[in-house]
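Report on one structure; see the data block that follows.
Only a single protein chain was left out; the remaining protein chains are all shown in position.
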């Protein structure tokens, strides 16, 4: 029975509202299958959330409405502030951070529900206790894991901490959490009639162990693997919400949480597959350290030709078809607007320009598409790997800007490199290749790139934004 | 609590088994997305059914095990006998018949459940009564509608019965059924304490009205539209099962029934769309009469060239590329083996042979594919409309066998014909077209086909099986 | 709220059915139809309960007829579907 503002409303109203909210979430995700409907889909999903929250607030007796309103306003303010101040390059870490908050909230809700049950001197039924234990573990791991991941991506701390016996530490922490969970479920009453018992102490032991576990799991993973970790934790936060739904016997939590769990899992798998690595390898392999030093310089010694914006401009002058291949560096440099302007200028002068987008260019799936869309590059100019690869042989100039691994021919030849087997953009089939990056240092995978040493390749050293802007200016002067 | 053989088993076992069965149904349908996994999918789905039925039999107290066993054996025997004796051409009507049985069973189950409730002197709660009424109406319409549809397809009675005020009759029947349903839900007790009351008489009034309605709905629809009707009734039988699930509060009935409801609805919509007609037009428009007379003969007078197997063989002798376009007539004549043999012979002699399969060739979606697969034609030889259309300009000979509407160029030109706007196979772009059918009578849509009058077209009159066999023999003699 | 819970299942299954079925290629639509048809025979489990309970003679008779009809649907449907699919499957083996 409704107790709050809606007191007197029929019993079925709340679950019906939750059903409608679930349908809105589902429809919202379905609309995400096309860019044309995706904005509407996001709004549909948000409407579902609004409905679910509003009905909940009105339905239950809120003994402390001021506290609740304050919490909602505070959260909304923080969320809005973070969202509007974020740079597009900082998206990955922000998504990670939000995600952690969702997981943390699930863990706290399960704990609060337990304390309420115990406070009523009732015992939690086994299924509720099991669900609460799962929500507590997943939620805590998600919270702390996400914080560490977001911190690494943001450069708050970059070091990858590895130590002997690190796997043992993780196993012990998990064992502690599981033991605490078993206590919670079996409730052997070791804490007796003490006032402490009402606080569900075994749950908080579980949360503490899982929290440390969350940190321990993510700390040894290389910064560059963080996007995979964040997608996985996204899945976890959904699962945490779903298990909370089991604790509270709430359908919309289960449905919505599970949808998110599936989404995160699929994104994780897609990322691993397109990097040609397995998930356990990402999580426990410990590979993926970004090589920051420029030891590679010797390797390239004497085989590198470098070029200048002026020379590139001359090349472009006679080109019929140009393909631009952006990568992570474009995101770092925020060079998308300059790149888009260059493309537009070339088009205006009758050059056929397309963008070649590798599925894992950047650090998130679809990263380049988001950036280029921000800079108003039309979709039909953004070509996927399968579409653009056959056209390189008829391309006069390829401009690679801030990309490295996605154009590394080593992926084709050698066995045993981290990118072996990954399909790449075959830019070496074009007449001329211009590679724009700041140095000869490697990309995400940490291996040298033989593309740079080809006769047809010239390096345009410099920050992507600066270099592209220089090119634009040069081109404008001459046309 | 389990009462039957499984007495003592924990409560959650039955719903868990139903959940597993639901998963097997879902997985079975998912496997249907590829021919390679489809057989396994069917087996998976059947395993789900077996599990659900077996657990049910063991769980409940069966007071009359002999009766139950007899019913199961009898049903299985009839089902097996019908399935193994059916000809491939008779598939559509058999599917329709089976389907009707499913719908009928749902209506009976809802009725039996009601009589049990009333027998215990209990009242059916409104939601159970509403669900029972819906199951009764849908189930009865499905049963009788399917019988009529199957009968028409099988040629038991071919006449399309139309009469003035036929729509009024349908409306009145529906109104009677709904009124009886309202009685059932409100239970005003008009039948008082009579022994009759325990039989849920209003339910049977509802069933009677809905049964007549089922007949009245299908009788005016042309025989050729029966496949659409059967797909729609397939959807209904699923919905009837799902509503029965609401009556019995049974998850697997709801889930499995709804899946079938969705499948049938999608097939119905696809068929209507590819015939370029609306569903109401099919159901109530009354168009779709098969033109059986050969009044068309005059239209073609003097413009038709006919040919012989010998002449066609000579044509094939010099051809590099041949496309075979099968249609409903191939199914009627059971000509698929002869056609497949011809294709194989041609291939052996270095001719490039493909099959052009129109999405609505035949009388069911995928009808031609099933027949040709039966005759061992490899998939990669069966080309869909979009694939094969661009190749006709490079094709020497097209053999149209038993197809008519799907190659009728009138679909492109004229407005207002029943097939206007339907995409067709552009066989008239080939060098020579051979059309094999028995006469000049029209196909499903009842309109003449200008293709037959083209200079490049020759008619090979005769039954498809006979003509193709003649061609095979002719070809063998000369090679 | 059994009704709303059941409605929730109905809605989820409808979305799921739509998602899955739209992925099935045309050439498998005929076997799909008979396979789906067989699944709708799930009403058999309702029939079994009613037929077996023997609560009233009427229920038993109705249940008996319902079990026969539903079993025809289930057994016939899966068999027909299997026979059709076998023809697709057979050649796949041959191809390899």
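Going in written order, the chains are labelled A, B and C, and every chain counts its residues from 1.
What we mean here is this: a residue touches a chain if its C-beta (ideal position, glycine included) is under 8 Å from a C-beta of that chain, and two chains touch if they have at least 3 such contacts.
Everything quoted here is computed from the prediction, not taken from an experiment.
Interface note for the absent chain: among A:145, A:257 or A:356, the touching residue is A:257. Contact with the chain not shown here comes from a single listed residue; of B:16, B:123 or B:161, that residue is B:16.
Listed residues A:43, A:123, A:171 or A:186: the one in touch with the omitted chain is A:43. Across A:113, A:313, A:405 or A:474, the residue that sits in touch with the chain not pictured is A:113. Along chain C, the points of touch with the absent chain fall at residues 5, 8-9, 12-13, 15-16, 19-20, 23.
In the full complex, chain B contacts the hidden chain through residues 11-12, 15-16, 19, 22-23, 26, 30, 251, 255. Although one chain is not shown, part of chain A still touches it, namely residues 25-26, 28-30, 32-36, 38-39, 41-43, 45-46, 49, 52-53, 56-57, 60-65, 67-68, 70-72, 74-76, 78-80, 82-84, 86, 91, 94-95, 98-99, 101-106, 108-109, 111-113, 115-116, 119-120, 127, 198-199, 230-231, 234, 237-238, 240-242, 244-264, 266-267, 270, 357, 359, 364-367, 369-370, 373-374, 376-379, 382, 384.
Just so it is clear, only the chains that are shown with their structure count from here on.
If each chain is reduced to the centroid of its CA atoms, chain A and chain B end up 46 Å from each other. Chain geometry summary: the mean Cα position of chain A and that of chain C are 41 Å apart. Mean C-alpha position of chain B lies 15 Å from that of chain C. Shared interface positions of chain C, defined as residues touching 2 or more other chains, are 3.
In chain A, no position touches at least two other chains.
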